[in-house]
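Once you've had a glance at the structure underneath, I'll fire off some questions.
The complex is shown incomplete by one protein chain, all other protein chains being positioned as in the whole.
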Amino acid sequence: MTKKRVTDEQRLLHGGDYNPDQWLAYPEILKEDVVLMQKAHTNTFSIGIFAWAALEPEEGKYDFEWLDEVIERIHSFGGRFILATPSGARPAWMSKAHPEVLRVDASRRKQLHGGRHNHCFSSPYYREKTQEMNTKLAERYGEHPALLMWHISNEFGGECHCDLCQQNFRDYLKDKYENDLDQLNDSWWGPFWSHTISDWEQIESPSPIGESAVHGMNLDWRRFVSHQTIDFYKNEIEPLRDITPEIPITTNFMSDNPEFTPFTGLDYSKFAKEVDVISWDAYPAWHNDKEDTATLASKVGFLNDHFYAMKDQPFLLMESTPSGVNWHDVNKAKRPGMHYLSSMQMLAHGSDSVLYFQWRKSRGSSEKFHGAVVDHDRSPENRVFKEVARLGKAMEDISDKVVGYQRKAKVAIIYDVENEWALNDAQGFGLKTKQYGETLEKHYQAFWDKNIQVDVISKEADLSKYDLVIAPMLYMMSEKTAEKLQDYVKSGGTLVSTYITGLVNESDLTHMGGWLAPLKETFGMAPLETDTYYPSDENSLEYNGKIYAINDYATVIEANAASELAVYQSDFYAGKPAVTVHAYGKGQAYYIGARLEESFLEDFYGELITDLDLKPALDVTHEHGVSVQAREADGLKTVFIMNFTEDLQVIEINEEVTDIQSGETVHGRLVLHPYEVRIVEK
Amino acid sequence: MTKKRVTDEQRLLHGGDYNPDQWLAYPEILKEDVVLMQKAHTNTFSIGIFAWAALEPEEGKYDFEWLDEVIERIHSFGGRFILATPSGARPAWMSKAHPEVLRVDASRRKQLHGGRHNHCFSSPYYREKTQEMNTKLAERYGEHPALLMWHISNEFGGECHCDLCQQNFRDYLKDKYENDLDQLNDSWWGPFWSHTISDWEQIESPSPIGESAVHGMNLDWRRFVSHQTIDFYKNEIEPLRDITPEIPITTNFMSDNPEFTPFTGLDYSKFAKEVDVISWDAYPAWHNDKEDTATLASKVGFLNDHFYAMKDQPFLLMESTPSGVNWHDVNKAKRPGMHYLSSMQMLAHGSDSVLYFQWRKSRGSSEKFHGAVVDHDRSPENRVFKEVARLGKAMEDISDKVVGYQRKAKVAIIYDVENEWALNDAQGFGLKTKQYGETLEKHYQAFWDKNIQVDVISKEADLSKYDLVIAPMLYMMSEKTAEKLQDYVKSGGTLVSTYITGLVNESDLTHMGGWLAPLKETFGMAPLETDTYYPSDENSLEYNGKIYAINDYATVIEANAASELAVYQSDFYAGKPAVTVHAYGKGQAYYIGARLEESFLEDFYGELITDLDLKPALDVTHEHGVSVQAREADGLKTVFIMNFTEDLQVIEINEEVTDIQSGETVHGRLVLHPYEVRIVEK
Partner (left out) sequence: MTKKRVTDEQRLLHGGDYNPDQWLAYPEILKEDVVLMQKAHTNTFSIGIFAWAALEPEEGKYDFEWLDEVIERIHSFGGRFILATPSGARPAWMSKAHPEVLRVDASRRKQLHGGRHNHCFSSPYYREKTQEMNTKLAERYGEHPALLMWHISNEFGGECHCDLCQQNFRDYLKDKYENDLDQLNDSWWGPFWSHTISDWEQIESPSPIGESAVHGMNLDWRRFVSHQTIDFYKNEIEPLRDITPEIPITTNFMSDNPEFTPFTGLDYSKFAKEVDVISWDAYPAWHNDKEDTATLASKVGFLNDHFYAMKDQPFLLMESTPSGVNWHDVNKAKRPGMHYLSSMQMLAHGSDSVLYFQWRKSRGSSEKFHGAVVDHDRSPENRVFKEVARLGKAMEDISDKVVGYQRKAKVAIIYDVENEWALNDAQGFGLKTKQYGETLEKHYQAFWDKNIQVDVISKEADLSKYDLVIAPMLYMMSEKTAEKLQDYVKSGGTLVSTYITGLVNESDLTHMGGWLAPLKETFGMAPLETDTYYPSDENSLEYNGKIYAINDYATVIEANAASELAVYQSDFYAGKPAVTVHAYGKGQAYYIGARLEESFLEDFYGELITDLDLKPALDVTHEHGVSVQAREADGLKTVFIMNFTEDLQVIEINEEVTDIQSGETVHGRLVLHPYEVRIVEK
């Protein structure tokens, strides 16, 4: 194993979004920035994200001088810059002169100018203008030694229903269905409610004032939105690839908030293929009132492991806040120590950066109270500023033990966004209790609690390198995927599946004639019906002598070759199997028929971890809330030991390791203060 | 009494919506259907409901061959078909070529193509096309021996605000108000807020972006929507009456869901006059978490007795589910036994059928998880399929003891949809606590619990055949209705009324000068003011030595000739009468001034039942949750004894009866298992 880096930088990146275009009328602020940047131990800045109005104040009239100056200032102290293309927001003159750039919403209302992230992805004018702008940026800054990376637009998302997009949607469908309406009607279950399409021009995107019940179309529309967004992105990067072929390209991905689950607006598994480096914007609501700190930390881990797995390489934390955000109902700042802890966690899970939105708090408009490194007081004595500087110093110290280090896992959880689209759209089961993302995060937490590293992969990923693959609620499953899972087990893999799995194909059409044959064979059983629970419904199962409560879903199972691991304790299927295992080929397949309280997952996977001899990142004994995660390179492991509790934790390290920061040897008892992090080498 | 049937069928109908047009690409499915239909003991199918795109795939190009084939298949095993007109959903080509068929919503947004049940009821084109289509159907299938009935469109409802409908609304008003705007302005209380109409063209239907506060107009709009819908229906049936005068016609009515109260979208009391047979779609949420099974069963009884009373003859259950639906928040399947029990209940209350939506689960789109007889597994071993088949067999066995048997009642509850429209629109009282439908269902349950049969009638019905008439919350009451009630009591009837009664006339204008004279005379008292309660407000009354809690409403009463039956226990009207009775003419009139907990209704009506010597369907003693309902013909009674509890019930039958299914004599102690039904003859 050799050290691989995602950029030419050998140090961890620290810095973030820098919006000098907001401060051009305040030259003293711009000068102050350079001083404070060094005090804060920052080294990398994303610039120009919303700067179109500053770069092209009138159509065809460009102004790059302010940007030249800003870049030189950053360069002057050894900083790097990530240059953004400014397409995330348009100038007002453009909307006025070229209204085609404005979106039309699902209710077919032409939007007015305003906000951001709301251009039509089809508009020929906007595509041309972004290429023109990006060409100028590449030509002017492409060879600047401080240029680290391209940052394309910002947080892609949303959709447009204008006539241009309708036509593109139709073209996308013609292409997909080989110009054959019969194929489309079959896939969309056209004859239902007389919804047969007899001419391509009859197709209109889903709308609350039109069609919303054709699930096949809804699914194709979501696919088209992803397709069209990525296509827009590809258009944007063309001049960059031409002019600066060696500069890596990224765009900042997101999570769904406030649930803190994978983003469902776009198919990132497809988008990931088009970027060189994954980067994402992480805004966990630390100290919230619905979950303990460890549970939220586990979710952060889950999402990080998802972004890591997208390209199986380190990623960048492109945005985060050093204190709080401004869009929660309660905007609470991170308590002392949390910023250091939560940032180190990102590095532990594979980030090569801690970058912020934003460097300096805006003076006006809607984000003026969003957390930033420099507050309105402009003071380096500000609590947040000092916490940032402390982190920056620590990052400098550990850079060479982190950059180029990889993440390794023998366990994988499959997340499939198309499955989530189809599942959420499904009229059936409990309309509010599907919670696909949350369910995956609960399975994940059973491993996080035991410091077993996990990859959160797409269904396209190579499974062969995993000892254990977990695929909960994979409602939508093609025959091909079913066969892939079958092959995986046959070849010796261990597979875990759950209720609501394998019901529809890739067009959201149900599989006919019972469960898919590969699944029946692999699991040695078949689900007969899914009982859906009201919150007050009660049931339970017994597993290894313990009783576990059931919520939301219980599958009635016909066990054939499979063995029963647990049976239902009440209702009309009392005594029937609820959890089964089937030895198949060289592997085994588990089916968990009901949604169970979290302690079940803990115990069930605990047993599997033992059976499969899965190893934690470090041999350490501790209470709930401590997390140990590692990155490795060239036989070395950098291990982060993190206390995600508000209490002092006494833990036991059962191997001899070296504290990277202090150099001291650590073995045996170790005391961790609340939110404390220790970084050791093994 | 002779046996009257609503169709030419001598057997109970079992089957339901069959949508072969969804499966034309799956010939093996169509063949399988015929085999399974016989296995399921089904005999009747509604076809073509959403088949327009299949019947007329291009404008003017028809295809009936697939339908011919389907009909022959059904006929081949002795099945019958109910032929639907396909107007419930249009093909996309029609919306594209003739956008006038698309509705405009109340916010004046032209709708796009999509969904169903959303054509403009005024569109001349659509009216012409439905006649054309219906003519073709009648000509082709009118003489088919298996044709049982016409099923017009599907679940009529909704409204359109397009220019054509605006003009029709104005014409409707011109007709109603004899071309006299003074009449209209008086009726709408025009001068309020300067809302006087000085030209018919100024009238626009109610809109969230226009007028919503003119209650007289709101009421007329609802009346117009009913009128226009029925007019559309009449247009549809013209060719059917011409070509097939002997074939009965129905359209499927509904309830309001999830409250499970009478449908408020249309005035069914008017619509009922235009159909030959009442049919309705019943989707109670069995096993839900807000009420016990018996309470929901009582509501089912209420709605059935409402539909029965519409034409005072047996009706059809046109749609139901053998398992669950797909549109509840929690879509729970019927537990074992519930399907048999709940279906038998429909027969007990006067249905001559158990029909399903739908025969086979769709493979795609939004209803693919709606319960159906045949599941995606295509298996007759499926639990639901087996329960359907068991029921079908039982229906065959009891047909001759049910078909042609009538329902009889000496008690009537008045339900008036116009009253509900006006009451819900009224700004006053508690905006969320009016609950007219729910209130009626609570009064009803006091009788259901004691097996006393009730007719749920309109205010137009003949009252003379009833010993007891109950008219709760008849807020809107014309002088004519008040006089009718007065005459009823004068002639010896017993009348029960409540708080919020008789306040406005048929134009939603208040009666001036105090309560209507006929009411004052009949009840011997007058309501002075209605106190409206917050949920935390507490009051009670004492009646027959027991204390009952008051919720929501309490009327302060001026008792004149009436006797006090109960007095308020607190608030400024403590000690004043809350419940009164007045002997008037040969009858008596009760006024219940407050909304009381259910045990009051139980005790109050219990006493009335004794006083009036009202007889239950059978002399039987049991705990709460058992229901006994009967149908009768030629001096014979078929009595359904039903256990709507999850417990074993030991009941006492105080008469000698014969079990229709086993032939054994039943007398005295009888054990009913959970959900068990026994059908006996007396």
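We just call them A and B in the order they show up, numbering each chain from 1.
What we mean here is this: a contact is a pair of C-beta atoms (placed from the backbone, for glycine too) under 8 Å apart; a residue touches a chain by one contact, two chains touch by 3 or more.
All values derive from a computational prediction rather than experimental measurement.
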item	value
Of A:24, A:164 or A:517, the one touching the omitted chain in the full complex	A:24
Residue among B:60, B:513 or B:635 that touches the chain left out of view	B:513
Among A:9, A:69, A:105 or A:292, residue touching the chain not depicted	A:105
Those residues of chain A which, in the complete complex, touch the missing chain	19, 21-22, 24-25, 50-54, 57-58, 86, 89-93, 95-96, 105, 109-116, 287-289, 324, 326-333, 335-336, 361-370, 376-379, 382-383
Where the missing chain touches chain B, by residue	107-108, 186-199, 201-202, 204, 207, 209-216, 426-433, 504, 507-514, 528-529, 531-537, 571-572
